[in-house]
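One chain of protein is taken out of this complex; the other chains stay put.
Chain lettering (A and B) follows the sequence in which the chains are written, and residue indices restart at 1 in each chain.
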Amino acid sequence: MLLDHLPPLLPVVPLLAALLLPPVGAVRRGLVHPLAAGAGAATAILALLALRRVLAEGVIHYHVGGWEPPWGIELVLDHLSAFTAVAVSGVGALALLYAGPAAGAEVRGREASFFGLALLLLASLLGMIVTGDLFNLFVFLEVASISSYALVATGDGRAPLAAFRYIVLGTVGASLYLLGVGHLYLMTGTLNMADLADRLPALASSRVLAVAVGFLVIGLGIKMGLFPLHGWLPDAYTYAPPAVTALIAPIATKAAAYALARILFSVLGVHRALTEVPLMTLLAWAGAVAIVAGGVLAIRQNDLRRLLAYSSVSQMGYIVLGIGLANRPALIGAYLHILNHAMMKGCLFFAAGAAAARLGGPALADLRWMHRRMPLTTACVIVAALSMIGVPPTGGFFSKWYLLVGAVEGGQPVLAGVILVGGLLAAVYMFRVLEHACLVRREEGDHGPAPPSGRSEASPGMLVPLLALGLGILAVGIWNAPIVSGVLRFAAPAGLR
Amino acid sequence: MTELLAYAAARYNYWVYILLMLIGFYAMVAHGNLLKKVIGMNIFQTAIILFFLSTSAKRGGTLPIVGPEALAGGVAPAQLMNPLPHALMLTAIVVMVATLGVALAVLVKIYRRYRSFEEDVILDRL
Partner (left out) sequence: MGGEVVEAWGPGLALVPSLAAAALIPLSARAPALREAWSLLASVAQAAVVLSMVPGAAAGVVLETTLVELAPGVPLVLRADALGCVFAALASGLWVLTTVYSIGYVRGLHEHAQTRYFFCFALSLFAAVGVAFAGNLLTFFLFYEILTLATYPLVAHKETPAAVQAGRMYLAYTLTAGVALLAATAWLQILVGTVEFRPGGILGEAVPPATLWPLLGLFVLGVGVKAALMPLHSWLPVAMIAPTPVSALLHAVAVVKAGVFGVVRVLGYVVGPELLGGLGAWSAVAWLAAATILAGSLLALAQDNLKRLLAFSTVSQLSYVVLGVALGTPSGVVGGIQHIVNHGVTKITLFFCAGAIYVATGKERVSQLAGIGRRMPVTMGVFAVAALGLAGLPPASGFLSKWYLIRGALEAGQWPFVLVWLASSLLNLAYFLPIIISAFFRRSGEAEGVTEAPATLLVPLVVTGAASVLLGVAPGAFLSLASRAAHDILGGILP
């Protein structure tokens, strides 16, 4: 039965579609986008099926080629990986749908390679999520990165330069990760996550372990844009084509954050035997610094996409802070924020692309009259902005609520304060956007100027994914309790408070 | 002191890879020439590959190939080198080459536009 192979199918379906695209594109270019979007949707459905099966039957272990671990590569679908797979493939599928009408002149004529790269990215991110093997994770991480580099470089203007910077920094990150994996392998002789988790506790006090963990964390920190390792991120998000940013920004950094959580909790078991370095405390504070620094930097931006990029730096800080706090509510908050941030950042970048296409520029000042000309897009922007600030009943509020409860429970009032201040910073930068989009500067006593006649709402192909995310943000907020008690409660490692 | 030196000397493969990594890193950070940055990046990656391979090296070791000689009992299992790091690094080299390819392609695109590999020249021409 095909569904018995769910774990490998998640990366394989988009991968096969990516391989199919060039021949299909050679025959009929018009088929490329429908096929890519269809593959994305199929992947998302498979991820949902996987989640359902995990909820019904428990963790799924899959041995690639029938080789038993630790000799063969193991794929694991548990609550955390299935949940992350749903988040990444769901938002990824919408981004693929959006990319069709959003892809501009830089893609015309090269649709097959563009969407092939996009599907390759999706496939490798899902590979990162389902794999149970550290080296396999490295390979998927790099395939994802390489496709991101290439996608960013498709842009004009400063995009290739941004892509180059991304390549150099990203390669350093991947190399450091590989180095960390090497040290773990030297200590234990295995690369299988579960196997490592069995062997590492005996070595908990080893200094080599601390070095290895340091390499792993810094390597993944670069990949997820953790401040101050975020240098590649603002330029890449700003200068990449809108369709690319809409795909990369919501999901690529999330997979790296997932990998970090997976390694810390499922491999190192930091919650059981902390290494000599107060690693988790450091991580929590690094997250706190990222929240504040990213927020402050975002406030100063006048380009919408750059503002959103720095906001990503800030929001990734929340996820890292939650991982660092390492108690149950905080982890639930961090995992929920993976989904929430993917949705709201997707929504905002979709809207930014649509606004750039309709209103003529990515600068905040270009958004004037947006609420009249693109009312539905503006409504989605408002919902996503409220989620970013953390206003109930949007999803963003609830991830912050769990993080806050986790910080209070962990006896960290300062970190709790940072979580709250981060929301205020988000309010400042998001309301800068909303002021430009929704308020028309007038003079005293002036009820004009007359609005530009006629709407120029985004095309349906862009609007549908945008509205889906806007409604999704509200839905996740309102029904967060079933998600938390049904899925995420089991995603936090057993034995946590 | 001598103990420490002996300890350090016994792990000279570590020192070599750290040195190579630092050279690569220096080239990436300090050079304004994008092509040299790519070369530095390559040195950085190669250092890690060498590190992996060196961990499986053995003095007087032999290939883990089960041939007639091994079957005849001429090779002690302890002499066999661990094949896994080699296999892993084969994959890592593929990844490295792919990264290098993308980096070079991006460089070509940059060069076509700005006619230079020098970072400050490019920034001037933005």
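The rule we apply is simple: a residue touches a chain if its C-beta (ideal position, glycine included) is under 8 Å from a C-beta of that chain, and two chains touch if they have at least 3 such contacts.
Keep in mind that what you see is a predicted model, and the values were worked out from it rather than measured.
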Identify the visible chains that the left-out chain touches across the whole complex. A
Taking the full complex into account, find the residue in A:F135, A:F265, A:Y318 or A:W401 that is in contact with the omitted chain. A:W401
Quick one: say which of A:V12, A:L31 or A:V391 touches the chain that got left out. A:V391
Of A:S81, A:S266, A:Q301 or A:N480, which residue touches the hidden chain? A:N480
Where does chain A touch the missing chain, residue by residue? 375, 386, 389, 391-393, 398, 401-402, 404-405, 408-409, 416-417, 420-421, 423-424, 427, 431, 435, 438-444, 446-448, 478-482, 484-485, 489
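Please note the rule applied: only the chains that are shown with their structure count from here on.
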Return the distance between the CA-based centres of chain A and chain B, expressed in whole Å. 30
Which residues, counting only chain B, touch chain A once they are in their complex? 25, 28, 34, 37-38, 41, 44-45, 48, 51-52, 55, 84-85, 88, 91-92, 95, 98-99, 102-103, 105-107, 109-110, 113, 122, 126
Over in the complex, which chain A residues touch chain B? Could you list them? 135, 138-139, 142-143, 145-146, 149-150, 153, 158, 160-161, 163-164, 167-168, 171-172, 174-175, 178-179, 182, 185-186
